[in-house]
Structures are given as structure tokens and as C-alpha cells.
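A single protein chain has been omitted from the complex, and every remaining protein chain is retained in its original position.
Let's look at subunit A:
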Amino acid sequence: MKKFLKRLSLFCLPLVILSYPIDRCISINLEKSNGYAMKEYEPWRDLVHGKVNSDIAIYGSSRAWVMADPQLLSDTLGLPAYNLGVDGYTFGMEYCSHRLLLDRNRQPKLIVQILDPHTLTYRDDLYNPDQFLPFLLWDREFISATSGRTGYNLLDKYVPLIRYYGKLGAIKEAFRISRGQPNPVERKHGFQSSDRNWMGDFEKVKKNFHRQIITIDSRVVQQFNDFLSECRLKGIKVVFVFAPEYIKGQSFTKNRAEVMELYRDIAIKNKIPFYDYSQDSLSMDQSNFYNVSHMNSKGAKKFSSDLAHRLKMESDFKILFGN
């Protein structure tokens, strides 16, 4: 038995010794990729390596990612801004960005929290799990953000190389990047607008669409409240923005009024300005959108300009922008 274990250990020794350097080698190259994992590496990479360092941080889901242009905000407000929108996730994952931002970057002065009907819901699966690949090993923020969700197990998080099992695409991409092949920048400070026009026949979609009921998750609400308290303690200003949503699509959510009421209550309770664009003229014009909840580049530009001006005029933030 001892001999067997000795030989087995001897066989495994090179694997153990080499697994970490190989893992690092893949991860370091992979995280440089701007196109893989649906273009999510750039903001994660900047967060992890302390390169966000902006006074204005924009939080939210894909709606934030494609609609809030940090450059426009920056130009108008005179402070550097960064868009940390994470596609497909609700506040649970946004909180991971927040933790990384506070721990590894300069503290922002203002957080623009872009809300959508799903912000305070919870999803137990990991959408686009490849976005966490290069960062997951031994990183407590990513481990905590991905725990309790299907997608990665403990071995993936603590044993080098295991999470690359069967990830041929990721390994190929890392290899491609290591050879210095083209890697164009896709998102600028986390933002990327879309030139797409309205997709599909709205009336047809409406006919086949079953109205959804948003289920608010009390754990996420608690986390959201904790986040707001933390911001207050650290002197970080927060603003809620319910970004434009195409007016005819707003009826797709059955309990939308109830969800909006909750956002309003939280805003009032925490004395946070709340800009609701639901009834804004931007939400009325279909040509600003490529689907009911996402604006195209034309719409995003209009929305970002308007948001920048509103922020500039906001009395609470005058001290930030020096006007």
C-alpha cells in the first residue's frame, strides 16, 4: 500500500508542481482578451488590477453596459467615469464588482446605480460562466459571488487548472493572445453601445409574450440595503436611475408598479435621488431602442447626455462637480 501511494504521489508530483504555473499562464493571457466571454474581461480585469480608479462608477446589468456612456458623463461632469455593468446579472453580481472596486481601487465619489425590473431578484445559475475563469482561483470575492450558484464547484475554485477542464475555447483564446494576435478594444471604460436597429416584429412578440412577474428576493434586498449603508458610511454618493425602457414593453412586467414602488421607497428611506425615465420622452420613441429594454447607440447617446446634465444640476452633488 505504501509503495502504491508513493508511486501515485510521484506520478502526481509533476502535475501538482506544474498545474499552478500553467493555470497562471492561461489565466494571465486569457484575461487580456477583449472579445472572449462576451467581452466581459475588460471591466473585471480593471477591477481586479486596480485600474478602474474613477470618481464615478456606473453599476447595473446589460442595460447599464450598453446605455450609460462614461465618456459623456466624464466630459460633462469633469470627473473620470467607468461603466461596470454586468450582462445577465442582478444586484448580487453587481455587489461583487462593488467589493472589488472598494478593495482594489480608489474609492469612487458617486455611484450611478442603473436599475431595471430584475435588479433585486436572484438567479441561481451562472450566466456566461467563462467570464470568471481567469479570476476565480483562490479569489475570495469571485468565490463568494459564484457560490450557491450552479456552474463552478469547489474544486474549480481551489484546485489549479480544474476549471479549465473541457474549456478548449478559453485555452485556445489564451494561446492566441499569447502569440500577440489581434485583440481590438471592444468596451471603452466598460461601455459599448450597439448600432443595432429594432429587432423583430414588436406586435408579434407582444402577442406571444407571457407577462412576467418579478419575484423580489429578500436576501438581495438586504444586500442592497447593506450596500447603501456602506456607501453612506464611506461618504459615497449614490443615485438611482431607472433607465429608459420602451413604453410598449413596460406592460410585459405584470407587477412593474409594485417593483417601482419598492425602488422609490428605498430611495426615499436612504435620501437618494431617483431618476425614473419610464415616462420620459426617450422611452416613447422606438427608434431609440433595439429591443424593449436596451437602447441603441442613438438612444444611449441621448440618455447619457440627459443623465449627465441631470447629475450636474442635482443639488446633492454640486460639491462633487464643483459648480
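Note that a contact is a pair of C-beta atoms (placed from the backbone, for glycine too) under 8 Å apart; a residue touches a chain by one contact, two chains touch by 3 or more; residues count from 1.
The working rule: contacts and distances are computed from a predicted model.
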- In UniProt, the chain not displayed here, chosen among "Amino acid/amide ABC transporter ATP-binding protein 2, HAAT family", "MBOAT family protein", "Heme/copper-type cytochrome/quinol oxidase subunit 3" or "Peptide/nickel transport system permease protein", goes by "MBOAT family protein"
- Query: So which of A:Ile171, A:Val205 or A:Val221 would be touching the chain we can't see?
  - Reply: A:Ile171
- Among A:Arg7, A:Arg196 or A:Lys234, the residue in touch with the chain that has been omitted: A:Arg7
- Kindly note down the residues of subunit A that lie in touch with the hidden chain. 1, 3-4, 7-8, 11, 14-15, 153-156, 161, 164-166, 168, 171
